Each structure stands twice: as structure tokens, then as C-alpha cells.
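If you scroll down you'll find the structure; I have some questions about it.
As you look at this complex, bear in mind that one protein chain is not there, while each of the others sits in place.
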Amino acid sequence: MAASDAPNGDVLIRNAFGSVLAFLILLLIGVLAFSIRLFSVIKYESVIHEFDPYFNYRVTQFLTKNGIYDFWNWFDDRTWYPLGRVIGGTVYPGLTLTAGTLYWFLHSLNIPLSVETVCVFTAPIFSAFASWATYLLTKEIKGVGAGLTAAALLAMVPSYISRSVAGSYDNEAVAIFALIFTFYLYIKTLNTGSLFYATLNSLSYFYMVCSWGGYTFIINLIPMHVLLCIVTGRYSSRLYIAYAPLVILGTLLAALVPVVGFNAVMTSEHFASFLVFIIIHVVALVYYIKGILSPKMFKVALALVVSIGLAVCCAMVAVIIALVASSPTKGWSGRSLSLLDPTYASKYIPIIASVSEHQPPTWPSYFMDINVLAFLIPAGIIACFSPLSDASLFAVLYIVLSVYFSGVMVRLMLVLAPAACILSGIALSQAFDVFTRSIKFQLPSLSDHSHIDARDASSEKVVLDDTIKTDKNEDTPKERMTKRSKKKEKEPVEKPPTKFQIKKRLSVLPFEASIIAVILLVLLVAFYVVHCVWAAAEAYSAPSIVLTSHSNDGLHVFDDFREAYAWLSHNTDVDDKVASWWDYGYQTTAMANRTVIVDNNTWNNTHIATVGTAMSSPEKAAWEIFHSLDVKYVLVVFGGLVGYPSDDINKFLWMVRIGGGVFPHIKEPDYLRDGQYRIDSMATPTMLNCLMYKLSYYRFVETDGKAFDRVRRTEIGKKYFKLTHFEEVFTTHHWMVRIYKLKPPKNRIRGKNKKSKSKTSSTTTSKRKGTRRNPF
Amino acid sequence: MLLLPRMSSNLARLLLLLLFAFSICDAVALPGPISDRHRSAALELFAPQHGSFASLEESYEALRIFEILAVREKPDVRATTCPKVLENLVSSTPLKDLFYALKVNGILKCKVNGDIFKDIASRLKATVKDAKTLVDLYYSIGSLLLIKDQASDVDVLLADADGTFHSIKALSQSDGKWRYTDKPESSTYAAGLALEALAGVITLASSEIDQSRVNLVKNDILKLFDSIEKYDDGTFYFDEKLVGGHEHQGSISTTSSVVRGVFAFAAVTSGKINLPGDKILGLAKFFLGIGIPGDAKDLFNQIESLALLESNRISIPLILSLPASVYSLSNKDKLKVRVNTVLGSAAPPLTVKLVRAFSTVAKDSAVIQNKDLKYDQNSGHHVLDVLPDEVDVGIYVFVFEMVLHDADGEKVYATGGQIHVPIYVTGIVKVSNAEIAVLDNDLGSIETQKTLDLAGNDIVSLSANHLQKFRFSFQLTTPRGHAFKPHQAFLKLKHETKYEHIFVVGNAGKKFEIVLDFLGLVEKFYYLSGRYDIELTVGDAVMENSFLRPLGHLELDLPEAPTSKAPRLPPLAVDPYTRYGPKAEITHLFRTPEKRPPTQLSLIFLSLTLLPLIGFLVGLLRLGVNLRNFPSSAAPATYAILFHLGIAAVLVLYVLFWLKLDLFTTLKTTALLGVFLLFVGHRILSHLATTSAKLKSA
Partner (left out) sequence: MARSTSKDAQDLFRALWSAYSATPTNLKIIDLYVMYAVFTALIQVVYMAMVGSFPFNSFLSGVLSCVGTAVLAVCLRIQVNKENKEFKDLAPERAFADFVLCNLVLHLVIMNFLG
């Protein structure tokens, strides 16, 4: 078209120039994406963050040390004592393998980076890749300009930064890249209809399955899109080529991942794809027959084929329903159920509900995480609707679904972020397109015409829908936009043939208006950038194992966690068992290299409930539980002294709930004084006598005279008490981690001994006579 | 009436323990002298591994013991040990090895030429001069002594004997103990070494040692014996108080070291060390009381010390032992007593006199007074031929005394005054007029009564309800016609459901009687009606006819358990002996193998899968497929062939992957083949494309 439009040579040159420019911009975006995530390293140090990353780090270490096969069947006896855990079969290996290959690659180049360094920087690298993937995807949807904008937006969207700052070495880091890239390849296949891309598509889907449990989002979203296309009569044989091989290959590849295994065909998260697979075949057959038959004949055929097809479909549906009903938990695992019913988890599965990132998000968190994009999305949606291509339809579907899911769980904001970026990218680029063009038209000069044509050439996909958006984007409030769009949507569809003339006339805006609009948009984007940088620097770059606090007398650094873990690793025996609440399991195994009872992969509710019960029962019972688990040390996290809010006392109610879920003698009301949770003098005796309270507040009164808890902002209820079955062995500098040792049994059964002595005094007296007797 | 449900075993154990306790607390069975069991034990413990012992020390101990015990079939280690001795007889070997080498040589008499002794002796003297630690002195002086015995021509006399004597004495403590070095911690074991060394010094002294110093050492010995330990059965021993410093010595090695030292010292000094005879005897008892130790070292210490005790200059202990301490009245046993030295050689002429004998229950009423035992020449026993009639069944303590015939023997021998020996006099206890009855509760009127002969085995079968009583009675009389009270007289009622109840049968005089009022026992019986087996247990250590016999069974019908407080049945007590028996075998649970189809069915389907292939081929023929499109010219043809070959190769590779290769090798090879395929495939396909394009254009 470019040729037909402006048949002179320099257009080609301009295109070449444009592509080079685009390449440079992409490069810069990559650098931006990488460098904006380095705040944590600069402000703190190059450490692994949070909890799960430590497990991934440990697994990676194992992988790099023992090789892939040992990793594949690695039975970890350091955790879930005495059960142990099959790591190779229960972990999503994508991240680990990626980092491992990175490590090996670097070492084969003789670049001796430590495993930790590689792990720390994996996330930023992959966020760069992710932004490039976004570019490709958006380019497929709406051309280069939109692509670049979307990539730039994604490079610094806060919700993605929150999961991929340097050091947060978690599945999502690579998964998002895999997600976007899979979508890109899908759209690419859809546009070209080449089997080659279909293969690549299934391969990248495989990578996604390796990386993250969120792959079910893909395997449900794509079928929906296919279905939508079919329903809206947009079926094409490209769609078939894009979808059918993906289902077959993708399913097989997914079944290769040990975690997924046969779930890829057994659980109902995947059934949608099979159903659609059948439907698309029926539809394909219908179209084929329609193709080879005369219309009149087809009328006849339609009746038969459709009826048959319906019959088949019904049969299939029946089969699938039966399968769902037969498969365990109706085929819905707890997490996916909580996807469909947001209140499910909190009602039925306290373990899932107890994780903060499984809670539904609040409105501020939306603004915090995707900021102005939230306002640009609707504009993007409208842009997608004119004209509606398969790709843009996909984009719309993607945003709708991800908005819903993000409404269910906070952590799924992550899935929303790319969609938001893509759509806002489209919206922004369209808007800029219109304004710049109209501005150019105002400037009276001949040379500009060629410019315009060049821009038309470069973005000829975009041209079509400018007509609508001309006067629309100067103000962002969305309801007005949508209203107008309703009005205006029809025109372009009516008169496509004369679109160029129309464009020439319609897209002319009042000069000042467009100037102002551009300025406004630039301001908007500037605000977004500022917000993102702030979020990256302040909100999301704190590794939760090193804490800092600014006070009037300067900066305080609390490094208590590592202090405690170091103490454990240096002062306890290699195979001592350490009990703590499951949040600290991964860190204990990774940093202190000690066996733990429960950890963050919460696969065994009963075991966790046992620990919860121990923590919430009185000292003696707790001692017995721990002793039966062969526990040597108990570790509690206590923020009362420095005001660290997420400590065990605040998590305690969850321990009670989870424990009570399995062991009914633990009742939540016993710990609540008329419905509210308090640890001051009004607290219930059960609360004041439970192990967690004692271990947290033991000797707390000695710090300041009156034992004032800075987190709960009260004085504690019971200040002076002794521990009979536990002894304090270590407390970190700021009292944030306290480690206790179980006293050995003999200390406590002495009393029994006395009794038994007095009971059988006669024998012992004779023994006593015997003691001076010749032993031989 | 004491009621103990399901505690029979515990009770029995308790009683036995008590009996044991008070039987030991006033007299103890005497250990006999060394016997052949020691010899066999020695042969076991000192078994040379392939012809020689591990170390010279061990071989010395072995040889010495074989010597003392006069073991006949001792292993001949001469051939293997002598070379060791010779290689250790160099002046540069450490003192200890040298010492033991010499000791072994003293026994084996290996051929050693004198010069070796000479330079060893010179070196030893040098060490003696400037040795500081006791151990060095001990070894060097000991070695010198041995050289003295083995090579008479070598001059081993110590020039400065007084100095050496003094340097050893300087290490002594006020309490008779010695110090190894000048460090303060003192030790009894060291005292033994020191005394031995001192003895050596005295023998090696070129000039007479000053007598006053010798007396000082004698006092030390007396002080040392003040610190002797005592068991309450009259055995004496030394024990090492301090732990640490040097390796801790057990009581056996400590005692034997002291014995060695003291007797060596006593042997070389003129004049007697007046140690009380009973302590010497106590030491002997200690060593004999060990029995047969399991450890070679202990055995050596025991035997050697006993050998020293056998012939010492202070006083030789005489051991009085009884071949049997149980005498049955039923087959008129005679009371026999032997008197030996510790190693079992005969004692000097003496009379054993039974001062008195009393029953453990009535201590102060003696049943026998001063009787002399006759000496039986041929058996070497002192015999009391008949026990007087006062001696009834029961446990007695006999008090013996040895009277030596020649008066001054008292100074040479240690007899240890009066010796208390526990004697069990057993006999058959008569069980008479036993009767078993069920009587009505209110007015004790007898409903059914049966007399039964407990000696025979006749069985009764009774029936009762909870309103009735059960009475069982019998009599026990000793051979002398007195009343007899056994330790165990139990009546056991055992229900079909293995729940058993044990009652102690109380006695009044000769008559033993038990009355069970079922009304009161309903609770205890868990309201279990039905058949109860009755079992009677009468047993005592001195009762030759202790018995445990079934008396028959009792049909008991008890009321239904009140639903309100129905006592749930307690778990049955496990037999304590099964605890040590084999545990129940663990049966492992395996996954049941999935059901596999019969092979022929699978084969049939395999062939079925071939059908579509055949159909496919047939269809191809029907369609008239041809290879006209196959490139005719050379280069593309080769490419085409290579292309197909490549694909075939990849497929074969996959098959190999399935059969044996692992993933990564497969992937590598696939990559290589893939490059190749890419190349040829591109060539051939592009060629085809151009040809088809030409066709179109044309």
C-alpha cells in the first residue's frame, strides 16, 4: 500500500530509518526496564528478597551443583520433617532451569558470576525481554507506534516492577515474559497462518507451563478467543492453524512437566481447550463443505451437518461434564475455585486465605500498581474496536478477563499489567497520531504533505480509525468517550472506500486544541513515569529480610533475620530440626541450612495445622507436640520492640484458625476477648498462656520498664513469667527473631521419678543395701 | 485379703527381690578358689592371632598366666614372639616395650647375647639417674631387675641407690598414695608402681638402704591400707579416686597393682609388715569374687594377684568354700566344707568347727552349737555327717571357724575368724486336707463342698452366683511337723476371656484359707459371668514340692453390668516375656500392580493398527500416485534423497531415544541433523518451487 500511496523512493528510506529508530528505541526500553529495577541493589545490596525466592535460590544452587538429572529426582529431606518433599516433582522448574542455563552459559564464557548474582539479576533481564515481547505483540495488534509505546509503558509498570526488582527471584519474573511471548506467537500465527509459528507458539507455551501455575490463564484465554471469533463469524482457516496444533502439542508438552503431568488432561482447567478443539473441527468441516457446495445444496447440507455437529457437541459436552464430575474435587483445585468465587478461599481454605497476596485487592492498589493506565484502558478498548481485527479482539478479551481475575487476587494484578500496558499503548499512540497529524495539517507548507504521506505509509493500519478518534482523545474522562464512540462507531464501516478523503477532512482539528491535548497527554505520561520511578525506588525495592527505618536521628538498618539464621547455622547441630511458622521455612532451609517442619510450599495442611496448634497451645502441650516432631529449636519473629508489623503475633490468628481447622480443641473464640484480638491485660487467659505469646514476650518487660508493644500499641497483659519447658538461646539485636531451645525430657520427668521411687521403696531400699555390695 | 488383678508376675518378682535382699544382708555365699574354668577362660581370652599376640605386653600376660595356672595345652608362640623380643631389645626402644620384652624373655628364655643386655643396662641406669616421672623409674628399674635375673654377668647394681630411693619416695603423699610426676594429683595405682619400684631399688642397691627410710615406706603402706575400700561381704579392694590426669584405672587393676607393689616390697625387706590378716583375706575374696572376668587384662590382674597372695610373706589367705549350699532333708545330705588356698592347693592341717547355726527368721536361737567337722582324708572335705533334728526346712546361717593345728600358723595364714554361710535346708512339705466349697452368703450354710487331694490331680467343677461365697482351704506341714508358710500361696481365677484375678491365700497357723465373697467382687470381675478356671500356686525356695496346679473350674454367673457405670474392660496385660520375644512381622504394603490386558489381545490390536496403514497404501494405489514430480536432474535428486534420508535418520534417532538414549544427547544429535535437514530441505524445496513457478509462467 505504501507503494501505491506515495510511489517515490525516499519513502522506503524513511521506512528503513523508522525501523532503525524503532530498534534503537527498543534497545533503550530494554535498558530502562533493566535499570529501573536496580534500585534495590543500589539502595540495599545484592541479596535475594522475601521468602519464596530463597527456595528458588536453594533449588538453583542444587541444580548448578548436582546437574539436571539429580535435580529432576531430588528428594529434599531438609523440609517438611519427617515427611520430606519431592522437589523435582512439585516445583515449576522454568525459573530454576533458566537461571541454571544462564549460569552455565556465563561460566562457559569464563565469566565467574556466583549463583546468587545470577539469581538476583534474572528478573530484570527477563523484564527487558518482556517489554520487547510486548512490543512484538502490540505491533501485531496495532502497528509499530503502539508497540513502542506499550513496550515503554510495560518496562516501568509498577505492578510488574513489584515482582521483578533485582533480587525478587520468583516464578513470575520469567513467567510474564513467557506469557506475553506466547500471546505474541499466537497472534502472529493467527495473522500469518504458518505452521512454523504455531510450533514456536506451543514451545513458548511449554516454557510458560514450566515457569508458572498461571499458564492455565493462557490455556483458557486462547480457547475463549477462538470461540469468540467463531461466534462472531470471524472463523478463518488461519484460526484453525493457530489453534489446533497448539492444543495438541501444548497439551503433550505440558504433560511433560512433572508438576502438571496428567493434570494437563485430567483437571477441568484444561477442559475448555478440548471442548473448543472439538468445536473448531466441526466448524472447520462446516466451512469446508460450504466451500465446495453450491449455496442451494448447502442449505440442505447445513441442516444435516449442523444437526450432526450439534449432536456431536452435546455428546462431547456430556462426556466432559462426566469427566469433570468424576475427577477429584470436581476437577477444580482450591486456588482455581477461589478464582471463580472470590470468597471461596477465605471461606474454605484458611491456608490460601492467610496469604496476603491471595486477598482481593483494594482500589488504591489499582492506582498504585497501574496508575494512569487504568484511565487509558477504555480508550484502548475503543481503539481496538475500530476496526475490529482478530488480534484486537484478542486484546479486548485479554483485558476483560485479566481485570476480572485481578479483582479476585492481588497477585493476578501481574496478569493485568501487560494487558493494561498494551491497550494504553494503543490508545496513546493513536491519540498522538491524530494530534500530530492535525497539527501538521495546520502548518501551511508543501513539504509537510510528503511527511504526512510518510506517516500514513508507516502507520497505514492506524489510518482507518483516526476518523473517530479525532476529537475524542483530548480529554481522558472515559464515560464521555464511550458515549461518543457509540455514536461515531458506525461511520467508518459505512464508507471505507472514500476513507482517505474523509480522513483528510475529518482529522483536521483546531490547532490549539490539539496542541493542548498533546501537552496534556505528555503531562499524563510524565506523571506516570514519575510515579513508576517513585514506586520502583521507594515502595517495591525493599528486600523484606533487611529492613530500614528513617527516624529523626538518621537511618536504622534491621538485619535481624540474617543474624538469626547465621546464629542457627553456626551454633546448632547440622541435623537439628527448627520449628517456626511456615513463612520462615524457606529462609531457614536456605540461609541456616537446617531442617524445618513446615515451609512456604503449603502442600500439607495437617502438618501446618500441627505447628499452628503447638504455637497456640499452652507450653506443656506445645512441648509434647514439638518433641514428638523431634524439634530442637523454635523460632519466633517478634516486632514488638521495633514496631515491625508483620510478626508472628499479628499472624497468630491464622495459626489458630489453621490449627483449629484440623484439631478442633483449638477454638478461635478462646483467643478473642469479645470478638477482638488483643494481647493487653484484657486478653483472654488462653491467649496469655499460649506458647506464641510466651515465646514472643518472654523477658520483654526487661527492655523498658513497662513492656510496651509498639506494634499493638499497648502494654502487654502478662509481663513476668517463666518458661518451664523452653529456654531462650538466642535473641537478635532488635529482638525481631527469638530462638528457643526445647529443654531435654529428663528435666521434666524428675517428678515422676520421685513418685515411682516412693511407690517401690521396698525394692529400692534393698537395692541401696546392695549398692555397697560386691558387684562381681 | 489382698487382691491383685493381673499382677502375678510383678508380685513374684517383688517377692523374689525381697527374699534376695534379706538373704544377702547378713551372709553371703563364699566364692570358691581358682578352678579349671579359669584355665579354659584364659585359653579363650589369650588366643594368639595367627601365631603371635598383638603386643609384647599381651604376650607377657598370656605366658605369665599360662605359667601360673599351669595350663598344659598352651599355644606355642615361642617361634613368633622371640624375634619380636629381639627387635625390641635395643637400647633405643621406648621403656615400656623394653620392659615387657624383657619380661617375655624372662619366660621364654630366647637366645640373646650378653652385650645387648650390657648397653641396655647402661642406658637404663642413665634413665634411672635422671628420670623424673614415676612411670619411667618403674619401667627402668623393673627392666634392670629383669636383666639381673636373665644375664647374671651384667652389672646392674645402682650406684646411687639412695638417691633413686629418695627420688621415688619424694613422690609419695601423706596418705600413702603416690604421684606420677611432680603434679599434685595422687593415685593409688601409682602407689603400687612406686612400691614395686622401691622394692626393685632395694634389690638393686649396691649398698644397704638406710633402714629408717624402709620403715617410712612401711608406714606408707599401712596408711595406704587405711584407705582401703570395703564391701559389706568382707571383701576389701582399692579403688582409684581421681579421674583424669592419667588414664583412670579400674578397681581390679588398682588393687592388683597395690598387691604387686606391697608384696614385692614385703619380699625384699627384712622384718614383717603387720597388715591385718582379714584385709589380706578380703583382698583374696575380692579377686575370687570377680569370678571369671571377660577382659584379658582383668583376668591377668586377677590371676597374678592371686598368685602373689598364694605365696606372700605377710599372711596367706585360706578360703573356706562349700560345694553346695543347699541341703535336702528328704535325701539326707551331708554338710561338706572345703578349705583351700586361693589357687586351690591344699591347706595346712586344721579343724573346721561349726560355731553355731541359726535360722534367719529366729536369729538368736541357735539350732546347733559348737560342733567340730570331721576331716575326710580321701575327699579332702570336712564333713558334718548328720544334721540335728532341730534343723527344719528353711534358710539358716552357719557360722564356721578354722582352727589351725600348729599354733604359730596363725601368723602365716589368714583364716578370717568366723565365717557366715547361708544354707538352704529344703524338704518336702506335706499338703493335707484341702477342701473347696461354695456357701450361701447370708448364713454361711454350705451348699456344695468337695475335698480334694492336692498331691494327686483330681479336678472339681463348681458353680456359684454372685450371692454366694467361695471358700478354699488347705494345710501345709513341714517334715518336722511344724507349720510352714511359703512365700507364694496364690489362688488364680481366670475367665475364658483371659481376664485373671489373683488372690493371696492367707494363713492362720497351719491352715490356709481364702474366702471370696462374690458380691463384693462383682466390680472387680468386670461383671464377667461364665467359666472361671481355678489355679493354685504354692511355692517356696526351700519347698521341694512347690506346685502350680489347676483345681478345676467355677461356673460363675454375675449380674448384668449396670448401664450407668459399666466399667469398660481394661486392656489385657501383655506377657512380659513376649516383650523380649520376636515382634510381629512387618508386612509391607505395595501398590497393587495395574491390571494388564492379555498379551494376545494387545497383539491383535497391534495388527489392527496396521489395517489403516494398508488401507492408506491401497488408497494411494487407487489414486494412482506417482513420483513424476521427483527431480530428474542429478543435483536436486541427490538433495531430495538426502532430504528423505535425513528425515528417516531423525525418526530413527527418536526410536533410539525411546529405547536407550537420554534427552540431552538426543537433542544435540537432533540439532546436528536439523541443520543438515535445513540445508538440503531448503535446496530441494526451493528447486521444486522454481520449477512449479516456471510451469505456471509457461
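As written, the chains take the letters A and B, and residue 1 is the first residue of each chain.
We adopt the following convention: contacts are C-beta pairs under 8 Å (C-beta built on N, C-alpha and C of every residue); 3 or more make two chains touch, one makes a residue touch a chain.
Source: prediction; values computed, not measured.
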Residue of A:N15, A:S35, A:T117 or A:T199 in touch with the missing chain, whole complex considered: A:T199
Options B:H50, B:R72, B:K583 or B:R596, residue touching the unrepresented chain: B:R596
Just to verify: which one of A:L83, A:V231, A:L256 or A:A325 makes contact with the chain not shown? A:L256
Given B:G271, B:P349 or B:G615, the residue that touches the chain left out of view is B:G615
If the hidden chain were put back, which residues of chain A would touch it? 193-196, 198-199, 202-203, 236-238, 240-241, 244-245, 248-249, 251-253, 255-256, 262, 265, 284, 289, 291-294, 297, 300-301, 304
So that we can see where the missing chain sits, which residues of chain B does it touch? 594-597, 601-602, 605, 608-609, 611-613, 615-616, 619-620, 623-625, 647, 650-651, 654-655, 657-658, 663, 666, 670, 674, 677, 681-682, 685-686, 688-689, 692
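Everything below uses one rule, namely that only the chains that are shown with their structure count from here on.
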Between chain A and chain B, the Cα-mean centres are separated in Å by 66
